[in-house]
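One chain of protein is taken out of this complex; the other chains stay put.
Then we have chain A:
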Amino acid sequence: MTPNSSSPSSALSRRGFLASSAFATAGIAGGIPLLTACGGSGSKNEGTTTGENLKDLLPAYVASDLVAADIPSKNGSAAGFTTAVPAGELAVSVPKKLGKGSELTIMAPIYGTSPKQGNPYWTAMDEGAGVSVKWENQEGTTYGQKLGAVLASSSIPDAVVIPGWELMGKIPSAINNKFADLGPYLTGDKVKDYPNLAAIPTAAWQRAVFGGKLRGLPMPGADTPNIAAFYRADLFKERGYEPPGTTKEFYDLCKELNAPKSRVWACGDMTWAAWNFFGVLPEKPYYWRLVDGKLVNRYETDEYLEALAWSRTLYSAGFVHPDAKSESSDIGNLFSSGKVMMYNADLSDWYGKTVVQRVDNPKFAMAAMDYFAHDGGDPTLYTNAPSNMWCFASEKADEKTVVDLLALANFTAAPYGSKEQRLRQFGVEGVHHTLADGVLSKNGTGNNQVFGTYEYLASPAAFLAYPDHPDVVEGMTGWQQRQGAHLTRPLFYGMQIQEPNRYTALNSQFEDLEKDIVRGRKKVGDMKKAVSGWKSSGGDKLRDWYKKLLDETGDSAS
């Protein structure tokens, strides 16, 4: 009964959000042209793509305004939709079936159990787009392990979805070598054959440029942080607690909430939230800050160490649920069942958990606390990358197959308020959902078959639409708008940068070390030692490489 949530929250576990190793980030940007390759004998694709060269690759942007959002985007938030109109009043965004009936094999992550081939949802989607998809879904949490092997074979699927957190090791090399250049189909005005793809914001396309070619179909995201610190709003209200405003208040609140004897713990691991409380720089490749003309890495900053030290105090005080310490069960589920009062996860958990819990407990309510600077006041938050999941077409796919893939992507990227989008998100009326008195609700079949997979092929500009739980949409967009007021763009914002191969293993130790430190197995001082080792074994050279990139391309995409 896992509900269809539009964004893959559980993917943000282990390899996920904190993924260290090799990343490729291609870029966009400022002024100067070209694929900038810096030094050494690295691959031909390292560096980023910027300026005129980038502009020449990007598709044209044609806004689409089928229906006005109930809650318009503000401060980089997603647009919110809280109401559902009857099927008869929905707009049509794909008037003519574009697909020519190709059979497409597509590999994509799935967060839940894959429904059977030929189920009514997939059949209706294929029928609408005019293609026939053979899904090769793989469990999202272990997707990276499958991905590496599949891409090494000579028969890769026609299309492969790759999330940004899987761009480790040699995956960027695979993208550049195995996937087709979509430029000939999409660059400039060509994209206008696919109106819903033309409505995808340009910044999202910029990050889909890999190795100097437009290779990816993007899934755009909101500018605001995707990680939220959740608390049980229903229980807080019942007992008269307020969400904290400083890290000290957070700690004191934990002391009140913690009751291991009654099998209730104050929180899960809060390290991801701590990055935001302390204003720590994001992960690779946006992990640099310019201080007096010198690049400083996130690992070298004081706030990084402070965030670790604070997260550590929660463990040593016994506030963290033991299963979070051993990473042996899903903290989101412990939170839902009231055994943990606060935890951090992808914002999409707000809907994902609520929809499940309200089946049995209509009063269930959770909320995300506003981020604060650790000593009070406004937080320093970094703008999220404009897209962090892409779909690629195999280089071996023939033209008909690629065109039909784009037809399908155009169908999945239909905006809210369209017939196509209703089908994509809620399935077939009567089979997967019902709409009565303006309330749209998915049934059991809907929850088991209508899963996130199609939207990974391409999505419209970030939006949140859960007409079944309008209060959740209001909560999520409201949180995003408040956090959005404190956003700062990191250096190299929006660029897709590929670091040279020789540095791919450089950062791989930090994720383990962070976990060791917060759990009390190592000291904060051990991180300092690791950082000086990092500097001498390549970190300083990496800094020079980035400095050169900065001097040649400027500090952001646009």
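Just so we're on the same page, contacts are C-beta pairs under 8 Å (C-beta built on N, C-alpha and C of every residue); 3 or more make two chains touch, one makes a residue touch a chain; residues count from 1.
In this text, contacts and distances are computed from a predicted model.
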item	value
Per UniProt, the name of the complex member that is left out, chosen from "Imidazolonepropionase-like amidohydrolase", "ABC transporter permease subunit", "ATP synthase subunit a" or "Cytochrome bo(3) ubiquinol oxidase subunit 3"	"ABC transporter permease subunit"
Given A:Glu127, A:Asp189, A:Glu238 or A:Glu327, the one touching the chain that is not displayed	A:Glu327
Touching residue (missing chain; options A:Thr187, A:Ser311, A:Thr383 or A:Thr504)	A:Thr504
Positions on chain A where the hidden chain makes contact	14-15, 21-22, 144-145, 148, 151-154, 168-171, 173-174, 177-178, 260-261, 263, 318, 321-323, 325-328, 339, 501, 504-505, 508-509, 512, 515-516, 519, 521-522
